[in-house]
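Just one protein chain is left out here, and the rest sit where they should.
All chains are identified by letter, namely A, B and C, in their written order; residue positions are counted from 1 within each chain.
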Amino acid sequence: MANRVAIVGVGQTHHKSKRLDVNGVELINEAVLRAIEETGVSLRDIDAIVIGNMDHFESINYVDTWSVDGSGAYMKPILKVTTGGSTGTSIAMAGYYHVASGLFDTVLVIGWEKNSESDTTGAIITCSDPVWDRFSYAGAIPSLAAEATAYMKAYGITERDAARVAVRDHTHALNNPFAHLHKNITIDDVLNSPMLSYPIKLLDVCPRSDGACAVIFAAEHKAKKITDSPAWIHAVSTRHNFGWFGDLEYARIPSLELASKEVYKKAGIREPLKELDVIELYQPYSFAGLKWIEAIGLCGPGEAPKLVWDGVTDMDGELPINPSGGVLATNCIGATGLIRVGEAALQVMGKADNRQVSDVKRALATGFGGCFWSDVVLLGKDMPK
Amino acid sequence: MEGLEKQKEHELLTVISEVEVPYYWSIGRYAGEFLIELRDHKRLVGVRCPKCRKVYTPPRKVCGPCFTEMDEMVEIGHTGTLVAYSVVNYKFIDPNTGKNRPIPYIYGYIKLDGADNTFSHIIDYSDVEKLEVGARVKAVFEEKRVGLPWDIKYFKVVD
Amino acid sequence: MAKSSSSNVFHGTEELVYSGKISVPYTWSVGETGSRFFLEIRDNKKIFGTHCPMCNRTFVPPRKVCPRCFEKGMEWRELGDEGILMTYTIPHYHEDIHPMNDLFAFGIIKLDGADTGFTHLLGEFQRGELRTGLRVRAVFRDQRKGNILDIKYFKPIKQQN
Partner (left out) sequence: MDRVAIVGVGQTKHEKRKRGETFDTMVYEVTYKALEDAGITIREIDNVVTVSNDFWDGRTISSMAIQDACGSYNKNISTVEGDGTFGILYGALRILSENFGTTLVVSHMKGSESHMNLITNAMFDPIYERNLGLDAITSSALQARAYMDKYGITEEQCAKVSVKNHKNAKNNPYAHLAMDLTVDEVMKSRMLAEPIKLLDCSPISDGAAAVILASEKKAAMITDKPVWIKGIAHCADAYHLGDRDLAECAALAETSKKAYEMASINDPVREIDVAEVYDAFSYQELMWYELLGFCGRGEGGRLIDERVTERNGLLPVNPSGGCLSAHPVMVAGMVRVIEAALQVRGDAVARQIPGAKTALAHGINGPCGQSHCIMILECN
């Protein structure tokens, strides 16, 4: 049978808008050293490495081979995996599959981006079709705005409801020393921030950051030696539905619905709101903190605002979401999904310091990217059967 | 010499590049059909999936959900419904030119009459006050057409 | 054209191509370690590497952390501006990315005091003169800007007397 796999260590940089003091390789190394020092393993113990980012943000072709000095991959196996915004969760899953395969016992997974090195919007535009979309495309905001508008119309959701999500995440970020933005904001601040594309305003969306995250995955026999509080991988899933922005259906986010359903099925979860203890949601804009928690089955359609207003998803609520401050506070794109997984692991391991949710047995992390693609990773304190 | 950790403060340098990488992207026979019809006849076309009967534009070979090869070209309307849009008013580099893209401008996703997916394009900026999701829009064509998507100058809101 | 059958879907054989480009400017951070390396070249015409006390290797370009043993206590070492040519190639085609137009070569040079090779350009040589093991010396630009091209190229050291 396949190996059981756990996360045994997490390292990340202090994410910032610009890290002039380090080059990309050194930024990667900073996160790697933190993960290694945190776990007490040595570079020799790492059997394989997985790395991910997006080429055109830093204009590095073959990042896997270029980054060897920082990743520690000298004379080691290294693989590059990249899927856009969901890169961070895709590489986390790749780390899991590496170890579960039985071929590698201890695997280092690295996500990073140095968004300060290019014009982020200009680089993001290159993800659109060069002939059909690139001349008009200016980023994901209209698709997200369309999604938000459709959702608001269908259920009477307000901009204020979304602002409550932004305030929650920014408030949570104040507890996270690694977060890029530490902003004490109010609902009115969000509502009064500049309108980007109705109904999305500046404080409803994520920043761009320089940062890296490194997570160490280990097989059962190694994990138990490395730490007495491993975060076990219970289930992972990915769904991609489309490749053309024009094919998207905005009323729902079926990729996230399907991926979370698969994960729940594998893990035997029937009532996620009750059975999960914390969620790190890849939430690129505030409205996703409503609609997408419906997609992952925390409540019925249109019921998310009540959950959020009731404080259920706050730090002291029944199911805290984004204790790290989430994507709204930090977005070093290739690392973003891995930070979700890493933060979820820290919660399970009881190592999340000031942002720790008490008594976490199960933590869910999600990823989002490409053409509304979704990833879901479930971690747990108990070793999976 | 001092160790690295004891370095005195000094300038932090950067390396700047403005390399342009040329590309010669094939448009392919399916999408090419759209552009040839547009260029030569001001007609818009889509392709229909023989299985689910959905019409996609621009045309492409494979219907993803059905994993079926499509081969039926159908004419679709010059008019359609605005499904999503953005008034772009922030500065950024246009990767097509290496320079700032002129702003403000509007782009949107339009469900053309007869198509089941949406088509992305520019919306005439003078219509900015009339924009709303669900607005009816119509293609305005360039006089000189070269066989590229911007042979449609933009879409205009029709009252 | 309401419909066409599968046999004649396409108009003849016209195969359209869109000639475009990707042109996004980049500003890469050199970082503290690399900046110091370039500043020594720019301001003092000196080439430095960093030495790992663990594995006893001196790297150039300098590394902030040893890539082999992750040692953080790297020490600066001044290297010679001369070294031995380990390998080289003379390109016979021109690309806009080439920084030189006249006869030039790419080479890897083991600078005196370094354990790794330093990849750079070679100039001021005669055809047929280059060989593995040749001693070469850095030629610095007069106007130096704090980047890798502050070293103009390396040139063969002529045998004295």
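Operating definition for what follows: a residue touches a chain if its C-beta (ideal position, glycine included) is under 8 Å from a C-beta of that chain, and two chains touch if they have at least 3 such contacts.
Keep in mind that this is a model prediction, so the values were computed, not measured.
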Chains still shown that are in contact with the chain withheld from the display: A, B, C
Contact residue for the chain not shown (choose from C:Met54, C:Cys69 or C:Met86): C:Met86
Touch with the omitted chain, as defined above, among B:Arg29, B:His78, B:Arg136 or B:Lys153: B:Arg29
Hidden partner chain, touching residue among A:Ala6, A:Leu20, A:Ala94 or A:Val348: A:Ala94
Subunit C, residues in touch with the chain not shown (by the definition above): 13, 15, 17, 20, 22, 26, 28, 30, 34, 59-61, 67, 86-93, 95, 97-99, 106-110, 116-121, 132, 147-149
Subunit A residues that touch the omitted chain in the full complex: 1-3, 23, 54-69, 73-84, 90, 93-94, 96-98, 100-103, 123-124, 126-127, 129-130, 236-244, 254, 258, 369-371
Absent-chain interface as seen on subunit B, which is shown: 15, 17, 19, 21-31, 60-65, 67, 69
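The criterion applied here is as follows: only the chains that are shown with their structure count from here on.
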Maximum inter-chain contact count - chain pair: B-C
Maximum centroid distance from subunit A, chain identifier (CA atoms): C
Inter-centroid spacing, subunit C versus subunit A (mean Cα positions, whole Å): 36
Separation of mean Cα positions, subunit C and subunit B [Å, integer]: 39
Residue numbers of subunit B (touch at least two other chains): 12, 14, 17, 19, 23, 25, 27, 93, 95-96, 148
Where subunit A touches two or more other chains at once, by residue number: 20-21, 59, 119, 122-123, 126, 130-131, 134
Touching residues (chain side subunit A, partner subunit B) in the complex: 20-21, 59, 119, 121-123, 125-126, 130-138, 141-143, 145-146, 149, 196-197, 241-248, 250
Footprint of subunit A on subunit B - complex, ascending: 12, 14, 17, 19, 23, 25, 27, 31, 56-58, 60, 64-65, 83-88, 90, 92-96, 101, 107-109, 117-122, 133, 148-150
Residue ranges of subunit C touching subunit B (in the complex, touch as defined): 1-6, 9-11, 14-36, 38-39, 48, 50, 64, 72-78, 97, 146-147
